[in-house]
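Shown next, in structure tokens, is the structure this report addresses.
For chain A:
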Amino acid sequence: MAQGTVPSRTDDVSLMVITLEINPYIWDKHGMGAAFSIQAMVEQMIIFVNSYLLLHHQNQVAIITAGTEGCAYIFDSAASKQGPSNAQPAATNGSANGVSEEGERGIGSILASRIQRVVSEAEQKWKDGGSGGEPNRTTYLSGALSMALCYVQRCLRGPKPQPQPRMLCIHGSPDAPQQYIATMNAMFSAQKLQVPIDVCMIGGQDSAFLQQAAHLTGGLYQKPPRPEALLQYLLMVPAMDLHSRQFLLAPRPAGVDFRASCFCHKKTIDLGFVCSVCLSIFCQFSRECSTCGAVYTMARPTPAAGAKRKEPEA
Partner candidate 1 sequence: MDFIRYLSELPPVKLDRLYESHFTCQAVLRSLPPIAKQYVLRLLFIEQPIAGETMRGWAKPEALGKHNAAMERLDQLRVLLETGGKSGKKDASYRLNPVFQQQLQRALSGAIGPPKDPLPPALASHKPSPADLNAYALKQWESLLLFLANAGAPGGERRGDQEPSKMIKGLLRRAGLMGTSDEGGVRISDEGFRFLLMDLYKQLWVVVREYVAEIEDQGLDGAQVTCFLMELGFYPLGEPHGVNRLSSLQKRVVEDLASVGLVYIQKAGGQSCFYPTRLASNLSASLSESSTWQPAEGFIIVETNFRTYGYTTSPLQIAILRLFTRIEYVLPNLVVGTITRESVNTAFSNGITADQIVAYLQQHAAPQIRQRVPVVPETVADQVRLWERDRNRVQQSRAVLYEEFPSQERFAAVVDYARQVGALLWQNPIERRFVASDGRHDDIRAFIRNQSRT
Partner candidate 2 sequence: MVNALKGILIECDIPMKQFIVSINDQLPNAQKFIIYDLDDTHLFVQPHVADMLQNKVKDFLDKITYEKPA
């Protein structure tokens, strides 16, 4: 798969959609709570968002939280700049403020209070044991990505001039294999829309999905060794707008894990079977492809003869 290229612009206006992971498991259970609490993360996010909005008066930002119970939009800079009365039609693309005009509070307090509300709702549901049965421990990463892309599409259909869209994923939990298909679909849509996805991993491990996402869409993947200094990492790498990326060096990915997951059991596999019609991947042979319904009339072949080897890309 070829490395995605980022379309270049002559100015540095951009629309950034940030997906924040607020899964209580990673904040409490994976040992991050001690060194790096969610409050600290929120504070650093506020500074980062303020500095991003300050860079250019037309910069826009939207923040989506991804949790175990669902995703939600919690902030949209374009909407909050409209002011209490929407009388002026042509004023929507931005006043010069780095600070929102909403009510009497600044952007910081709005963001903090909204995130707090979503987090406490999630924690409440977690304590209540979920909707019966095993509580969901995985974050809806694909849901957040899809919501972000829908927002980008909506902006692209808005009035010109449009800023260049890009996404930033702040993620901590390990990959959820059952979300492989949905995440890959979201990623290919981003590639088509030419929206680069930057990734900042704050958990302890790499995420194969997000590595592939960053690589394919032409974004930057980063796993800061010290997550409590998140702000500095954010200011160094994802703050670069698409124009400046042509001129500044970015951290190169050490290596991308291109392994796929099978569609039937969601296990990561190196070697598998591929349907010749719809290209879905299976770990074991079956007569009928479950995705497209194509029927294979051949007798069950030996693994050596019939298996198509899925090679990891160089």
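Here, contacts are C-beta pairs under 8 Å (C-beta built on N, C-alpha and C of every residue); 3 or more make two chains touch, one makes a residue touch a chain; residues count from 1.
Candidates were picked such that all candidates are chains of the complex that A comes from, given by their letters.
Since the model is a prediction, treat every value here as computed from it, not as a measurement.
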| item | value |
| --- | --- |
| Touch assignment for chain A within the complex, options 1 or 2 | 1 |
| Contacting residues of chain A [partner candidate 1, same complex] | 10-12, 43, 46-47, 50-51, 54-58, 83, 85, 87-88, 90-91, 93-99, 101, 104, 106-109, 160-161, 231-232, 235-236, 239-241, 243-244, 246-249 |
